[in-house]
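Report on one structure; see the data block that follows.
Removed from the display is one protein chain of the complex; every other protein chain stays in position.
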Amino acid sequence: MHFRSQHRDRARRGARGLTLVELSVAIAVLTVCVYMLSQTVLATIAQAPAKRERAEAMEAVRSVIERMRNEDFADVFALYNADPSDDPGGPATAPGNLFAVPGFDLQPGDPDGFVGEIVLPADGPVLREDADVPELGLPRDLSGDGAVDEFDHALDHIVLPVLVRMEWQSRLGPRRIEVHTMFSDLEEAVP
Amino acid sequence: MRNPRAGFGAIELVIAMAVSAMIIVNVTMVLRTGAKAQQSGAFAMNLENQVEQTMERISLAILSSDGDSLALPTAPFSSDTIDYQVSLGVQGGNVVWSDPERIALVPGAGQVRWSRSPGTPDEQTVVWSNWLPDFLEGENGLNTMDDNANGLVNESGLAFDLDRDLVTIRLSITRQDEDGNTHTRTKMVQVTCRN
Partner (left out) sequence: MSPYSVPTRIPRAARRGTALVASLIVVMVVATLGATLIQVSNAITRRQMTVIDTKRAFYVSEAGISEAFLAIHQGKSGNIAAPDEPAVFGDGVYWVEAETDPTGRITLRSTGLVGRGRFSLSVVVERQINPVATLGIFSDEDLVVGEDTIVDGYDSSLGAFESQLDTSYSFDTTGAGAVLTSNQDVILEGSLLPLPLVGSPTGTRIFGDSSPGPRCVTSIGSGAVVTGATAPRRERYQAGEVELPPNSTTDTIDHGGRSPVVLTGPDVGYASITIQSGSTLVLQGPATVVVQSIELADGAQLEIDGSNGPVRLFVTESLNFASGSNVSSVTRDPRDFSTFVTSANWFRDGPQMFELMPPGSEPDPVSPVHIQADGEYCGYLYAPYSRVVLPSSLRFFGAVAALELDVEPGARISFDAALASADINQLGLPQLISWRIVDLPPQPIVKSGLGPNTYLQQQGVTPVPSSDAAIEGFVKVVYRDLSGQVQEYTGDKGSMDWSQVTQVVTQKWSTTLGGL
C-alpha cells in the first residue's frame, strides 16, 4: 500500500522536474532564436545604406565618364591624366585623374586622399601604347597604325581605354566599384 | 495529508504562464520592431527604386537623342521639360528619327509624364512617376538663390540643364509612410547625347 503512493509521488516529482527543465531549455532555445532573428533583422537593415552607397558610387562613376565623353576626344587624355603640365587650358586647370564624391569616406591608408580615380595609359603626359597596364588591355595599338611602339601617342591616338574606379570605406568594410570603357575619335558626320 | 500536487500545480502554472508571457511579449516586440524597421527600410528602398527607375528611363531616352537639337538652358537655369527625338536607325541613307517625344514635370500633379507627339491628336502619354514636389529637395523657389547649393536656381522637382552635349537630370520624389513620416529621395544623373 505504501509503495504505490510513494511510486506515484516519485512519478509526480519526476514530472514536476521535467516540466521546469523543459521550460528552461525552451527558454534558452527561444532566446537564442530571437537573438539570431534580431541579428538577421539588424544586418538586413544595416545593409540598406551600403546598397544605397553602391548605387550612388555607380552613379558618381558614370557621371565622371559622361563628363569625359562631353569633352573633345583630342583633349580627354590631357584633361584627365595625372600630369598638370599638359592641361589644355594651362597648367593645373584640368580636372585631373582624381575626384572626390561627397558622402563617401576614404579607406584607411588611402594614398591620394580621393575616393575616385581615372586610370589612363599615361606615363606623365605621355601616352604609351607599350605600357604594361593589363586592366586597360595594354599593351595595344591606340593610334590605328597596327603597331605597338614606344612613341608618345598623346596627339595621334584614335582610341583611348579608360578605367574609372571608386574605393571607399563603408559601414560593412572597404568597397570598390570599377567601370571599364574605351573612347574613340568617332565624330558625327557633317550632313 | 495535504495533496502535494495542488500548490505546485498552481505555482507551476503561474510561473510557466509568466515566463511564457515574457517570452511571447519579447518575441513579439522584437518581431514588431524588426517588422517596422523592415517596413521602413522597404519603404525607403521602394522610394529609392522608384527614383532609380525613373531616372534610368529618362537617361536612356536622352542617350539616343541628338544633343544639337535639345533646347535646354545652361546652369544656373534649368527646365522641367525636355523635347527630343531618338534615332531609330538609317534608311535610304538618311537617319530616321522618332516622332517628337517629351518628358516633363506636371506641377501640381507631381507627375513625370512621357509623351509621344505632344500637343497633337496622336499624343500618347505615360506617367513615369508620381509624388514629385514642385521644387527640388532643399529648394524653396521663393527667392532667386541656389538654396540647395547644387548650381541651379529655383529648379523644379524635375530639372534639366545642358552643357554642350551633357544633360544633367535632377529628380526629387517625396512620400509619406504609414506613420506620417516624410521621406524624400533626390538623385542627379548626367548623360551625354550620343547622336
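Chains: A and B, in written order; residue numbering restarts at 1 for each.
One rule holds for everything that comes next: a contact is a pair of C-beta atoms (placed from the backbone, for glycine too) under 8 Å apart; a residue touches a chain by one contact, two chains touch by 3 or more.
This structure is a prediction, so every number in the text was calculated from the model and none was measured.
Put simply, the hidden chain is in touch with A, B once you look at the whole complex.
Within the full complex, the residue among B:40, B:125, B:174 or B:195 touching the omitted chain is B:195.
Annotation: of B:40, B:87 or B:125, B:87 touches the absent chain (contact as defined above). Remark: the residues of subunit A touching the chain excluded from display are 1, 4-5, 11-12, 14-16, 18-19, 22-23, 25-26, 29-30, 33-34, 36-37, 40-41, 44, 47, 51, 54-55, 58, 62, 65, 135, 137, 140-141, 144-149, 158-159, 161, 163, 177-190.
The missing chain lies against subunit B, touching residues 27, 31, 38, 45, 52, 56, 60, 63-64, 86-90, 93, 95, 194-195.
Keep in mind that, in the parts below, only the chains that are shown with their structure count from here on.
Rounded to whole angstrom units, the spacing between the C-alpha centres of subunit A and subunit B is 23.
Those residues of subunit A lying in contact with subunit B across their complex are 9, 12, 16, 19-20, 23, 27, 30, 34, 37-38, 41, 44-45, 48, 51-52, 55, 59, 62-63, 66-67, 69-70, 188. The residues of subunit B lying in touch with subunit A in their complex are 4-5, 8, 12, 15-16, 19, 23, 26-27, 30-31, 33-34, 37-38, 41, 44-45, 48, 52, 163-166, 187-192, 195.
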